[in-house]
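Below: the structure, in structure tokens.
Note that one protein chain of the assembly has been removed; the remaining protein chains are unaltered in position.
Entry: subunit A
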């Protein structure tokens, strides 16, 4: 259709790219290719087919009319109705397929429908004629006549059918029978038969894919059997409802897809950039869902109850801004740093009161706080592991190395691509990958260059390690310096020096991956493997940065705790002085009222930790967005508009447009999540912030990708990388819960802030609840259950169970592999057998031909010739 001699790629509709690809690959077997030199041939064949169908249908109608005569006039228009129903249904089919983009098919279907409308006219005419004929024949022996006619037509048809395909013959036969059994009064036997046939059709539909037929025949059979099932399921009394349910189901499915947030956006991106970029956005959406739940937990069970039912602002020292900071507590700079009023609000740990139950609901605030903290982490573990398990089920666990070229040949097209440019890129990348694979194959046979590649890979890793060490040292240095600054007092230093740690971490996190990317060019890996290496390296970098940050935080916590000790001492002195100063020694006088803002208070290390995390998140987000705007958007604008007046081609040459950096973005997301998990206990506002960030970045990045990035030069599939992301997420989850749990378990909470103030450890809140809120026996049971004598065997049992399950799964995998091998060998044997049979048949044919060529010579010898002739016949029959 579109295939002219000097076509251009841009003119070809996208869905034809894979077809074209295969067209080039298999130039043989031209009859069955979808694209002919022009579509005429195809259409002509279609017409032929339609004509044939027409003929059959007319015959059917005639027969039906003859049998219907018996039953009266009501039934007369049934065939027509059926026709109409069929037409409608086919129309619908055509629409559905048209949506899928199969223009060709749509056209075919349209032609079909047009033909059918015409046919309907002709059908009616023929029917009328037929009826007239019947009337002429007479009413006395009409029945017998009709039957005879019926039989005759049936015979005729059978004769004709013999010339056609076997399957269509069968179908026609069946349809004929159905046509006869159609009358409304069906005996139970017939009904049973009908049911059986419908079931058979359904079976055929389901197994059609595996049939060794040409595509056209398959399509035809499929359409006809669909029609059949549709038609006679109605006769069986469940057709209409089924149709309705199908429509409902489809609508419901559509509705469901419409409900999935950002689905259309992601699909669009997928079509433009391939699945590797889309996998990032899918991951982002998944992350958003998890964060929504975390946000719901913290917001609904911690922040809102405290805000509504807890003591109001200003009622206690921990809920009041101290007198010294009051003057600039509302300044934007202070609020931006999450100090001032932001610090003394529900956003941070320190604001919460240690009152056991608050409000008229008797809401157990400290317990809720603790359980939500534990619950968020537990929930995250559960979700990540469940997703991983589900993903692991999806990949079959086959080996990828055995049929390299076959895989490349048959599976390299990415069917989600919907953009000509990307399709071009994919086309080019497939060709290059073929070239590379061939080269690789040749080289693996030569294998002289392997040492160089190995050396380069080792060198690349060495360089990356150097880089990691350097960046680690730089962060360490900066953190030490910032501690020095903190001791000296932050006010005497500039903004740059105060924010040095964050700045350096963000900058290193931004620039080092670029360096890794450049270094990884040395290694010459396949892009999918290169992506994983890159991910691993950036992972190491970020992890180093994060842990340096945490170690610095730990130091700061220790400092704060020392400060707290000093303050506790001072506090008693202050209180004593307060009492002594105002009253005499013996006082039973009314208590002195001091404004809560004036009461000295501890440094509250928990709030400090929370603030640090929140600041880190905010600065990280800002860096990401600014990089996006400068690195992608500004660059794209410059390249686009300066290109008109520049001395070289900016688009093709030096700055060019940026590609979407999958690995960096994924890792940014993962580490961001790690920080959320770590800090959420001390700053309940963190999940909310993260939800906001993810929401914004979804829109911003979608926009940025579509507007300022170009598809990667080597578009590759990333279907397997999702589990890689998940694995990293799990590692990060583990690594980020470690410090959080460590602080919760080992460090006593501050004495004058937070829901656990006054307790020696944070988890004492559980003990307390057990003692006071549960009946005594429960506490006893719990204490027995937590007895190490019981816990240890239980753990042991669990380990054993895990071991057992793992070994069984391993053996299953082994069995699977064995089965696969068996299947393969069986396949090969079958192939051999068929080959042998074919050879034998060919030999027989040759013999027969030889015999025939010899036969004229022997014609005089009557006996011999007859024998040979018979022999030939036999062989032909055998064949």
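Just so we're on the same page, a contact is a pair of C-beta atoms (placed from the backbone, for glycine too) under 8 Å apart; a residue touches a chain by one contact, two chains touch by 3 or more; residues count from 1.
In this text, contacts and distances are computed from a predicted model.
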Choices "General transcription and DNA repair factor IIH subunit TFB4", "Gpi transamidase component pig-t-related", "catechol O-methyltransferase" or "Ubiquinone biosynthesis monooxygenase COQ6, mitochondrial" - which one is the UniProt name of the chain not shown: "catechol O-methyltransferase"
Per the touch definition above, residue among A:643, A:723 or A:769 touching the missing chain: A:643
Given A:337, A:555, A:575 or A:651, the one touching the chain that is not displayed: A:651
Options A:303, A:346, A:430 or A:504, residue touching the unrepresented chain: A:504
Residue of A:515, A:629 or A:851 touching the missing chain in the full complex: A:515
Hidden partner chain, touching residue among A:255, A:332, A:496 or A:777: A:496
Positions on subunit A where the hidden chain makes contact: 6, 467, 471, 474, 477-478, 481, 494, 496-497, 500, 503-504, 507-508, 511-512, 514-515, 517-519, 643, 647-649, 651-654
